[in-house]
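A single protein chain has been omitted; all remaining protein chains appear in their positions.
Now for chain A:
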Amino acid sequence: MSDPIAPTTNPAAADKVSINLYTRNPAHAIPQSTYLIPADWRRFQLSELINKVLHTTSGDSAESAAPTPFDFIIDGELLRTTLDNWVKSRKNGDFESVINVEYIQSLLPPKQLESFPQDDWVSAVSIQRPGYILMSSYLSHAKVIPMTQAGASATEDASITMNLPSSLGATCCSWLSPSTQNENILLGAGGVDRQAHIFRIPSLLDMAAATTTTTITPPQEIMTLHLHTGPISSITPSRNYEHVLTSSWDGLLGIFSLPTPSNPLEESHDLPAEPKSYLPGQNSKKKRKLAGAGAGGGDAQVGGWRKQPDMVMRGHTARIGGAIWDKEDRNKVWSAAWDGSVRGWEADLGFNSVLKQGPSDKAALCIDQMTGSGTLATGHMDRTVCLWDTREATSLISLTLQTASPVPSLRAHPTSPYTLATGTYSGTLQIWDVRSPKQALFSVKRQQKEGKGERVLGIDWNGEVLVAGGEDGEVSVWSARGE
(Lines give C-alpha, C1' and ligand atoms only; values in the text may rest on other atoms or scores of the structure.)
Protein backbone atom coordinates (compact mmCIF):
# COMPACT_ATOMS: atom_id res chain seq x y z
CA MET A 1 0.00 0.00 0.00
CA SER A 2 2.81 2.34 0.73
CA ASP A 3 4.22 2.09 -2.75
CA PRO A 4 1.83 4.53 -4.37
CA ILE A 5 2.39 6.93 -1.56
CA ALA A 6 6.12 6.98 -1.67
CA PRO A 7 6.62 9.11 -4.77
CA THR A 8 4.30 11.80 -3.52
CA THR A 9 5.84 11.96 -0.11
CA ASN A 10 7.45 15.24 0.63
CA PRO A 11 10.81 14.43 2.15
CA ALA A 12 10.75 17.67 4.08
CA ALA A 13 7.71 16.59 6.06
CA ALA A 14 9.00 15.31 9.31
CA ASP A 15 5.70 14.34 10.86
CA LYS A 16 3.58 11.54 9.68
CA VAL A 17 0.04 10.83 10.60
CA SER A 18 -1.51 7.41 10.63
CA ILE A 19 -5.05 7.37 9.36
CA ASN A 20 -7.76 4.85 8.67
CA LEU A 21 -9.62 5.58 5.47
CA TYR A 22 -13.12 4.27 5.08
CA THR A 23 -16.28 5.11 3.26
CA ARG A 24 -19.91 4.12 3.40
CA ASN A 25 -20.20 4.01 -0.37
CA PRO A 26 -19.24 0.51 -1.57
CA ALA A 27 -18.39 1.81 -5.03
CA HIS A 28 -15.44 3.71 -3.65
CA ALA A 29 -14.27 1.29 -1.03
CA ILE A 30 -10.55 0.66 -0.71
CA PRO A 31 -8.89 -2.07 1.31
CA GLN A 32 -8.94 -1.43 5.00
CA SER A 33 -5.54 -0.51 6.30
CA THR A 34 -3.80 2.08 8.36
CA TYR A 35 -1.95 4.52 6.18
CA LEU A 36 1.01 6.56 7.26
CA ILE A 37 0.46 9.89 5.61
CA PRO A 38 2.71 12.95 5.60
CA ALA A 39 1.22 15.52 7.87
CA ASP A 40 1.26 18.32 5.33
CA TRP A 41 -1.16 16.57 3.00
CA ARG A 42 -4.39 18.20 2.14
CA ARG A 43 -7.63 17.05 0.73
CA PHE A 44 -6.22 17.00 -2.77
CA GLN A 45 -3.38 14.61 -2.02
CA LEU A 46 -5.65 12.35 -0.05
CA SER A 47 -8.10 12.33 -2.91
CA GLU A 48 -5.34 11.43 -5.33
CA LEU A 49 -4.26 8.67 -3.06
CA ILE A 50 -7.68 7.14 -3.00
CA ASN A 51 -8.03 7.44 -6.75
CA LYS A 52 -4.74 5.66 -7.20
CA VAL A 53 -5.69 2.94 -4.83
CA LEU A 54 -9.00 2.54 -6.59
CA HIS A 55 -7.32 2.28 -9.94
CA THR A 56 -4.73 -0.19 -8.80
CA THR A 57 -7.32 -2.39 -7.17
CA SER A 58 -9.63 -2.27 -10.18
CA GLY A 59 -6.71 -2.84 -12.50
CA ASP A 60 -7.37 0.16 -14.70
CA SER A 61 -4.59 2.41 -15.71
CA ALA A 62 -4.55 5.68 -13.89
CA GLU A 63 -5.05 7.60 -17.08
CA SER A 64 -8.12 5.75 -18.29
CA ALA A 65 -10.71 7.33 -16.00
CA ALA A 66 -11.05 10.83 -14.77
CA PRO A 67 -10.22 10.99 -11.07
CA THR A 68 -13.12 11.29 -8.69
CA PRO A 69 -12.71 14.11 -6.22
CA PHE A 70 -13.27 13.15 -2.59
CA ASP A 71 -13.92 15.05 0.55
CA PHE A 72 -12.63 13.87 3.88
CA ILE A 73 -14.46 13.97 7.15
CA ILE A 74 -12.68 13.63 10.47
CA ASP A 75 -14.76 13.58 13.60
CA GLY A 76 -17.79 14.94 11.84
CA GLU A 77 -15.90 17.76 10.32
CA LEU A 78 -14.72 18.33 6.81
CA LEU A 79 -11.00 18.49 6.29
CA ARG A 80 -10.36 21.95 4.92
CA THR A 81 -6.72 22.30 5.84
CA THR A 82 -3.64 20.13 6.07
CA LEU A 83 -3.68 17.12 8.31
CA ASP A 84 -0.91 18.76 10.25
CA ASN A 85 -3.01 21.78 11.09
CA TRP A 86 -5.99 19.69 11.92
CA VAL A 87 -4.08 17.56 14.35
CA LYS A 88 -2.54 20.59 15.97
CA SER A 89 -5.78 22.48 16.38
CA ARG A 90 -8.11 19.62 17.30
CA LYS A 91 -5.89 17.03 18.91
CA ASN A 92 -3.34 19.28 20.59
CA GLY A 93 -0.61 17.93 18.37
CA ASP A 94 -1.18 14.29 19.18
CA PHE A 95 0.40 12.75 16.11
CA GLU A 96 0.58 9.32 17.65
CA SER A 97 -3.01 8.16 17.60
CA VAL A 98 -4.68 6.79 14.54
CA ILE A 99 -7.24 9.09 12.97
CA ASN A 100 -10.38 7.70 11.40
CA VAL A 101 -11.05 9.51 8.16
CA GLU A 102 -14.22 9.01 6.22
CA TYR A 103 -14.23 10.06 2.63
CA ILE A 104 -17.15 10.96 0.49
CA GLN A 105 -17.41 11.93 -3.09
CA SER A 106 -16.73 15.57 -3.35
CA LEU A 107 -19.42 17.97 -4.42
CA LEU A 108 -19.20 21.25 -6.16
CA PRO A 109 -20.38 24.22 -4.16
CA PRO A 110 -23.78 25.56 -5.12
CA LYS A 111 -23.75 28.05 -7.88
CA GLN A 112 -26.54 30.42 -8.63
CA LEU A 113 -28.00 29.88 -12.03
CA GLU A 114 -30.99 32.12 -12.31
CA SER A 115 -33.16 34.45 -10.36
CA PHE A 116 -36.81 35.30 -10.79
CA PRO A 117 -37.79 38.48 -8.99
CA GLN A 118 -41.27 38.61 -7.55
CA ASP A 119 -43.43 41.40 -6.19
CA ASP A 120 -43.84 40.14 -2.65
CA TRP A 121 -42.48 37.60 -0.23
CA VAL A 122 -42.18 34.13 -1.62
CA SER A 123 -43.51 31.74 0.97
CA ALA A 124 -42.78 28.39 -0.66
CA VAL A 125 -41.34 26.88 -3.80
CA SER A 126 -41.58 23.47 -5.37
CA ILE A 127 -39.70 21.83 -8.24
CA GLN A 128 -41.20 18.42 -8.06
CA ARG A 129 -42.12 18.71 -11.69
CA PRO A 130 -38.92 19.01 -13.71
CA GLY A 131 -38.56 22.20 -15.66
CA TYR A 132 -41.07 24.21 -13.76
CA ILE A 133 -40.97 26.11 -10.53
CA LEU A 134 -44.12 26.39 -8.51
CA MET A 135 -44.09 29.16 -5.99
CA SER A 136 -46.55 30.76 -3.64
CA SER A 137 -46.41 34.34 -2.63
CA TYR A 138 -47.78 36.55 0.08
CA LEU A 139 -49.31 38.47 -2.74
CA SER A 140 -51.84 35.70 -2.38
CA HIS A 141 -51.19 33.77 -5.49
CA ALA A 142 -49.42 30.68 -6.69
CA LYS A 143 -47.31 30.82 -9.75
CA VAL A 144 -45.74 28.36 -12.17
CA ILE A 145 -42.51 29.55 -13.74
CA PRO A 146 -40.87 27.54 -16.48
CA MET A 147 -37.23 27.19 -15.60
CA THR A 148 -36.06 27.70 -19.14
CA GLN A 149 -37.58 31.08 -19.24
CA ALA A 150 -34.67 32.90 -17.71
CA GLY A 151 -33.11 35.57 -19.78
CA ALA A 152 -34.29 34.38 -23.15
CA SER A 153 -37.86 35.50 -22.92
CA ALA A 154 -37.70 38.00 -20.18
CA THR A 155 -40.03 40.25 -22.03
CA GLU A 156 -42.70 37.64 -22.26
CA ASP A 157 -43.75 36.39 -18.90
CA ALA A 158 -44.46 32.75 -19.46
CA SER A 159 -45.54 32.15 -15.91
CA ILE A 160 -49.00 31.11 -14.96
CA THR A 161 -50.54 32.85 -11.99
CA MET A 162 -53.35 31.45 -9.91
CA ASN A 163 -54.92 33.86 -7.49
CA LEU A 164 -56.30 32.89 -4.17
CA PRO A 165 -59.70 34.33 -3.39
CA SER A 166 -58.53 36.25 -0.33
CA SER A 167 -55.73 38.73 -0.23
CA LEU A 168 -54.13 37.53 2.97
CA GLY A 169 -51.38 35.58 1.30
CA ALA A 170 -50.47 32.06 0.29
CA THR A 171 -48.24 30.18 2.65
CA CYS A 172 -47.49 26.93 0.85
CA CYS A 173 -47.83 25.27 -2.49
CA SER A 174 -47.30 21.90 -4.02
CA TRP A 175 -47.66 19.94 -7.22
CA LEU A 176 -50.46 17.48 -6.79
CA SER A 177 -50.07 15.52 -10.00
CA PRO A 178 -47.30 13.12 -10.90
CA SER A 179 -44.67 14.61 -13.12
CA THR A 180 -45.52 12.10 -15.79
CA GLN A 181 -48.98 13.56 -16.17
CA ASN A 182 -49.00 16.34 -18.66
CA GLU A 183 -52.64 17.29 -18.79
CA ASN A 184 -54.99 18.58 -16.21
CA ILE A 185 -52.19 19.09 -13.83
CA LEU A 186 -53.29 19.71 -10.28
CA LEU A 187 -51.51 21.92 -7.90
CA GLY A 188 -52.39 23.18 -4.47
CA ALA A 189 -51.76 26.23 -2.41
CA GLY A 190 -52.59 26.94 1.19
CA GLY A 191 -53.27 30.38 2.48
CA VAL A 192 -53.56 32.48 5.54
CA ASP A 193 -57.29 32.37 4.82
CA ARG A 194 -57.40 28.91 6.45
CA GLN A 195 -58.21 27.08 3.24
CA ALA A 196 -56.23 25.03 0.82
CA HIS A 197 -56.99 25.68 -2.78
CA ILE A 198 -56.58 23.11 -5.54
CA PHE A 199 -56.01 24.45 -9.02
CA ARG A 200 -56.04 22.64 -12.27
CA ILE A 201 -53.93 23.62 -15.23
CA PRO A 202 -55.15 22.08 -18.43
CA SER A 203 -51.72 21.65 -19.95
CA LEU A 204 -48.34 23.11 -19.28
CA LEU A 205 -47.20 22.34 -22.77
CA ASP A 206 -50.10 24.34 -24.02
CA MET A 207 -48.97 27.17 -21.97
CA ALA A 208 -45.48 26.91 -23.20
CA ALA A 209 -46.89 27.06 -26.63
CA ALA A 210 -49.36 29.67 -25.59
CA THR A 211 -46.63 32.14 -25.13
CA THR A 212 -46.72 32.46 -28.83
CA THR A 213 -50.29 31.65 -29.63
CA THR A 214 -51.72 33.50 -26.65
CA THR A 215 -54.63 31.14 -26.43
CA ILE A 216 -54.42 30.01 -22.91
CA THR A 217 -57.03 28.11 -21.12
CA PRO A 218 -56.92 29.81 -17.78
CA PRO A 219 -56.11 27.66 -14.78
CA GLN A 220 -59.08 27.04 -12.61
CA GLU A 221 -59.57 26.51 -8.93
CA ILE A 222 -61.46 23.33 -8.71
CA MET A 223 -61.55 22.61 -5.02
CA THR A 224 -61.40 24.50 -1.79
CA LEU A 225 -60.48 22.37 1.18
CA HIS A 226 -62.28 23.46 4.28
CA LEU A 227 -61.16 22.18 7.61
CA HIS A 228 -58.73 24.42 9.30
CA THR A 229 -59.35 27.33 11.57
CA GLY A 230 -55.89 28.73 11.16
CA PRO A 231 -53.55 29.44 8.30
CA ILE A 232 -52.34 26.43 6.36
CA SER A 233 -48.73 25.52 6.98
CA SER A 234 -48.15 22.77 4.48
CA ILE A 235 -49.83 20.88 1.71
CA THR A 236 -48.40 17.59 0.51
CA PRO A 237 -49.63 14.99 -1.97
CA SER A 238 -49.49 11.33 -1.17
CA ARG A 239 -47.08 9.24 -3.14
CA ASN A 240 -49.77 7.95 -5.46
CA TYR A 241 -51.27 11.43 -5.76
CA GLU A 242 -54.66 10.26 -4.61
CA HIS A 243 -54.75 12.23 -1.43
CA VAL A 244 -53.45 15.48 -0.19
CA LEU A 245 -52.33 16.20 3.36
CA THR A 246 -52.76 19.61 4.84
CA SER A 247 -51.53 20.88 8.16
CA SER A 248 -52.42 24.07 9.87
CA TRP A 249 -51.68 26.39 12.78
CA ASP A 250 -54.66 25.06 14.65
CA GLY A 251 -52.88 21.74 15.19
CA LEU A 252 -55.03 19.72 12.83
CA LEU A 253 -53.98 17.52 9.98
CA GLY A 254 -56.43 16.89 7.21
CA ILE A 255 -56.40 14.32 4.42
CA PHE A 256 -58.47 15.15 1.39
CA SER A 257 -59.14 13.11 -1.71
CA LEU A 258 -57.81 14.33 -4.97
CA PRO A 259 -59.59 13.81 -8.22
CA THR A 260 -57.85 11.19 -10.27
CA PRO A 261 -58.78 9.72 -13.59
CA SER A 262 -60.32 6.81 -11.82
CA ASN A 263 -62.00 8.98 -9.26
CA PRO A 264 -63.18 12.11 -10.99
CA LEU A 265 -64.07 15.26 -9.18
CA GLU A 266 -67.51 15.44 -7.74
CA GLU A 267 -68.76 18.75 -8.81
CA SER A 268 -70.72 19.56 -5.73
CA HIS A 269 -70.20 21.33 -2.44
CA ASP A 270 -69.66 19.09 0.50
CA LEU A 271 -70.55 21.77 2.95
CA PRO A 272 -72.19 25.16 2.91
CA ALA A 273 -70.25 28.33 2.47
CA GLU A 274 -68.62 29.83 5.49
CA PRO A 275 -70.79 32.41 7.11
CA LYS A 276 -69.69 35.81 6.01
CA SER A 277 -72.36 37.74 7.77
CA TYR A 278 -70.25 38.31 10.81
CA LEU A 279 -67.87 40.39 8.84
CA PRO A 280 -68.75 44.00 9.14
CA GLY A 281 -70.00 45.59 6.05
CA GLN A 282 -71.35 42.39 4.59
CA ASN A 283 -74.82 43.69 4.97
CA SER A 284 -74.14 46.84 3.09
CA LYS A 285 -76.11 47.10 -0.06
CA LYS A 286 -73.15 47.40 -2.31
CA LYS A 287 -71.44 44.32 -1.02
CA ARG A 288 -74.63 42.41 -1.09
CA LYS A 289 -75.17 43.32 -4.68
CA LEU A 290 -71.70 42.27 -5.61
CA ALA A 291 -71.98 39.06 -3.71
CA GLY A 292 -75.25 38.31 -5.36
CA ALA A 293 -73.76 38.88 -8.76
CA GLY A 294 -70.90 36.57 -7.92
CA ALA A 295 -73.20 33.92 -6.67
CA GLY A 296 -75.21 34.11 -9.83
CA GLY A 297 -72.14 33.51 -11.93
CA GLY A 298 -71.61 30.16 -10.32
CA ASP A 299 -69.70 28.97 -7.32
CA ALA A 300 -66.80 27.48 -9.17
CA GLN A 301 -65.93 30.86 -10.57
CA VAL A 302 -65.35 32.43 -7.20
CA GLY A 303 -63.75 29.45 -5.54
CA GLY A 304 -63.52 25.74 -5.99
CA TRP A 305 -65.98 23.18 -4.84
CA ARG A 306 -65.94 23.21 -1.08
CA LYS A 307 -64.69 19.88 0.04
CA GLN A 308 -64.33 18.46 3.48
CA PRO A 309 -61.60 16.11 4.61
CA ASP A 310 -61.62 12.35 4.44
CA MET A 311 -59.64 12.19 7.61
CA VAL A 312 -58.83 14.63 10.36
CA MET A 313 -55.99 13.96 12.73
CA ARG A 314 -55.94 15.79 16.00
CA GLY A 315 -53.26 15.65 18.57
CA HIS A 316 -50.84 18.49 18.25
CA THR A 317 -51.19 21.15 20.86
CA ALA A 318 -49.60 23.90 18.87
CA ARG A 319 -49.09 25.11 15.40
CA ILE A 320 -47.99 22.37 13.02
CA GLY A 321 -44.86 23.37 11.19
CA GLY A 322 -45.02 20.77 8.50
CA ALA A 323 -46.41 17.40 7.58
CA ILE A 324 -45.17 14.80 5.10
CA TRP A 325 -46.05 11.38 3.89
CA ASP A 326 -43.68 8.63 4.74
CA LYS A 327 -41.45 7.77 1.81
CA GLU A 328 -41.81 4.04 2.31
CA ASP A 329 -45.04 3.43 4.12
CA ARG A 330 -47.99 4.65 2.11
CA ASN A 331 -50.23 5.00 5.04
CA LYS A 332 -47.86 6.76 7.29
CA VAL A 333 -47.86 10.48 7.88
CA TRP A 334 -45.34 12.45 9.89
CA SER A 335 -45.88 15.86 11.34
CA ALA A 336 -43.77 18.23 13.39
CA ALA A 337 -45.24 21.01 15.45
CA TRP A 338 -44.33 23.99 17.55
CA ASP A 339 -44.98 22.02 20.70
CA GLY A 340 -41.71 20.25 20.04
CA SER A 341 -43.24 16.93 19.12
CA VAL A 342 -42.93 14.81 16.05
CA ARG A 343 -45.88 12.52 15.50
CA GLY A 344 -46.49 9.65 13.21
CA TRP A 345 -50.03 8.97 12.04
CA GLU A 346 -51.77 6.11 10.35
CA ALA A 347 -53.36 7.87 7.40
CA ASP A 348 -56.12 5.37 6.83
CA LEU A 349 -57.19 5.32 10.47
CA GLY A 350 -56.26 8.77 11.63
CA PHE A 351 -54.51 7.18 14.55
CA ASN A 352 -51.52 8.77 16.18
CA SER A 353 -49.13 5.83 16.25
CA VAL A 354 -45.86 7.46 17.15
CA LEU A 355 -45.25 10.36 19.46
CA LYS A 356 -41.79 11.69 19.85
CA GLN A 357 -41.98 14.56 22.28
CA GLY A 358 -38.82 16.54 22.21
CA PRO A 359 -38.15 19.54 24.40
CA SER A 360 -41.24 21.65 24.41
CA ASP A 361 -39.32 24.79 23.56
CA LYS A 362 -38.04 23.25 20.36
CA ALA A 363 -40.57 24.56 17.91
CA ALA A 364 -40.35 22.66 14.65
CA LEU A 365 -40.90 24.72 11.56
CA CYS A 366 -40.56 22.12 8.86
CA ILE A 367 -40.04 18.40 8.38
CA ASP A 368 -38.73 16.09 5.73
CA GLN A 369 -37.67 12.49 5.57
CA MET A 370 -34.30 11.21 4.50
CA THR A 371 -34.39 8.65 1.75
CA GLY A 372 -33.39 5.14 2.65
CA SER A 373 -32.90 5.39 6.37
CA GLY A 374 -36.32 6.81 7.08
CA THR A 375 -34.79 9.35 9.41
CA LEU A 376 -36.85 12.46 9.87
CA ALA A 377 -35.19 15.84 9.61
CA THR A 378 -36.83 18.82 11.26
CA GLY A 379 -35.85 22.44 11.16
CA HIS A 380 -36.34 24.35 14.36
CA MET A 381 -36.84 27.85 15.59
CA ASP A 382 -33.91 27.42 17.99
CA ARG A 383 -31.46 27.30 15.09
CA THR A 384 -31.03 23.61 14.82
CA VAL A 385 -31.81 20.84 12.41
CA CYS A 386 -32.70 17.67 14.23
CA LEU A 387 -32.69 14.15 12.94
CA TRP A 388 -35.20 11.76 14.47
CA ASP A 389 -34.69 8.06 14.16
CA THR A 390 -37.99 6.50 13.18
CA ARG A 391 -36.91 2.91 13.36
CA GLU A 392 -36.91 2.95 17.11
CA ALA A 393 -40.11 4.11 18.68
CA THR A 394 -38.50 5.32 21.85
CA SER A 395 -35.58 7.24 20.51
CA LEU A 396 -35.76 10.94 20.21
CA ILE A 397 -33.38 13.27 18.53
CA SER A 398 -30.50 11.29 17.18
CA LEU A 399 -28.46 14.08 15.73
CA THR A 400 -28.53 17.84 15.92
CA LEU A 401 -27.06 20.11 13.31
CA GLN A 402 -26.36 23.60 14.54
CA THR A 403 -27.19 26.41 12.17
CA ALA A 404 -26.93 30.12 12.49
CA SER A 405 -30.60 30.98 12.51
CA PRO A 406 -34.04 29.38 12.45
CA VAL A 407 -34.65 26.86 9.71
CA PRO A 408 -38.06 27.39 8.13
CA SER A 409 -37.52 25.02 5.27
CA LEU A 410 -35.45 21.97 4.51
CA ARG A 411 -35.42 19.26 1.93
CA ALA A 412 -33.70 15.90 1.97
CA HIS A 413 -31.87 14.58 -1.01
CA PRO A 414 -34.26 12.51 -3.10
CA THR A 415 -31.89 9.57 -3.36
CA SER A 416 -28.97 10.02 -1.00
CA PRO A 417 -29.52 9.03 2.61
CA TYR A 418 -26.95 11.51 3.84
CA THR A 419 -27.46 14.95 2.39
CA LEU A 420 -30.10 17.54 2.90
CA ALA A 421 -30.53 21.20 2.06
CA THR A 422 -31.75 23.87 4.40
CA GLY A 423 -32.73 27.47 4.06
CA THR A 424 -32.50 29.76 7.05
CA TYR A 425 -33.78 33.11 8.23
CA SER A 426 -30.31 34.52 7.89
CA GLY A 427 -30.54 34.05 4.15
CA THR A 428 -28.09 31.20 3.81
CA LEU A 429 -28.64 28.03 1.89
CA GLN A 430 -26.82 25.07 3.31
CA ILE A 431 -26.08 21.59 2.10
CA TRP A 432 -25.54 19.23 4.97
CA ASP A 433 -24.05 15.81 5.12
CA VAL A 434 -25.13 13.92 8.19
CA ARG A 435 -21.72 12.35 8.31
CA SER A 436 -20.28 15.77 8.94
CA PRO A 437 -22.69 17.13 11.53
CA LYS A 438 -20.46 19.83 12.93
CA GLN A 439 -20.14 21.70 9.74
CA ALA A 440 -22.28 22.11 6.67
CA LEU A 441 -20.82 20.88 3.44
CA PHE A 442 -21.65 24.14 1.79
CA SER A 443 -23.16 27.29 3.04
CA VAL A 444 -23.95 30.01 0.54
CA LYS A 445 -25.59 33.29 1.25
CA ARG A 446 -28.13 34.77 -1.04
CA GLN A 447 -27.39 38.21 -2.26
CA GLN A 448 -29.25 40.69 -0.18
CA LYS A 449 -31.08 43.50 -1.80
CA GLU A 450 -31.38 46.99 -0.49
CA GLY A 451 -34.31 47.52 1.79
CA LYS A 452 -35.46 43.96 1.70
CA GLY A 453 -35.17 41.23 4.22
CA GLU A 454 -32.86 38.33 3.76
CA ARG A 455 -35.01 35.55 5.17
CA VAL A 456 -35.39 32.43 3.10
CA LEU A 457 -38.86 31.07 3.61
CA GLY A 458 -39.01 28.11 1.28
CA ILE A 459 -36.60 25.91 -0.61
CA ASP A 460 -36.84 22.83 -2.74
CA TRP A 461 -34.11 20.53 -3.94
CA ASN A 462 -34.13 17.65 -6.32
CA GLY A 463 -30.53 16.65 -5.88
CA GLU A 464 -29.35 18.72 -8.78
CA VAL A 465 -31.10 22.00 -8.55
CA LEU A 466 -31.85 23.99 -5.44
CA VAL A 467 -34.55 26.60 -5.57
CA ALA A 468 -35.07 29.10 -2.81
CA GLY A 469 -37.54 31.86 -2.27
CA GLY A 470 -37.80 34.31 0.52
CA GLU A 471 -38.47 37.67 1.97
CA ASP A 472 -36.62 39.52 -0.73
CA GLY A 473 -39.20 38.37 -3.24
CA GLU A 474 -36.85 36.45 -5.39
CA VAL A 475 -36.84 32.86 -6.55
CA SER A 476 -33.25 31.89 -7.05
CA VAL A 477 -32.12 28.75 -8.76
CA TRP A 478 -28.88 27.13 -7.74
CA SER A 479 -27.08 24.16 -9.06
CA ALA A 480 -26.26 22.04 -6.09
CA ARG A 481 -25.54 18.39 -6.25
CA GLY A 482 -25.72 16.14 -3.31
CA GLU A 483 -24.52 12.66 -2.85
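Keep in mind that, in the parts below, contacts are C-beta pairs under 8 Å (C-beta built on N, C-alpha and C of every residue); 3 or more make two chains touch, one makes a residue touch a chain; residues count from 1.
Methods note: contacts and distances are computed from a predicted model.
One chain of this complex is left out of the view, and of "Centromere protein O", "Ribosomal RNA-processing protein 42", "GPI transamidase component PIG-S" or "Ribosome biogenesis protein erb1", the protein name its UniProt record gives is "Ribosome biogenesis protein erb1".
Shown as candidates are A:185, A:311 or A:381; the residue that touches the absent chain is A:381. Note on the undisplayed chain: of the listed residues A:190, A:309 or A:408, the one touching it is A:408. Screening A:143, A:194 or A:356 for touch with the missing chain picks out A:194.
Remark: the omitted chain is touched by one listed residue; of A:38, A:110, A:169 or A:219 this is A:169.
Considering the full assembly, A:249 is the residue among A:70, A:116, A:175 or A:249 that touches the omitted chain.
Within the entire complex, the positions of chain A that touch the omitted partner chain are 121, 138, 166, 168-169, 192-194, 229-231, 249-250, 274-275, 278-281, 284, 318-319, 338, 361, 365, 381-383, 405-406, 408, 425, 453, 455, 457, 471.
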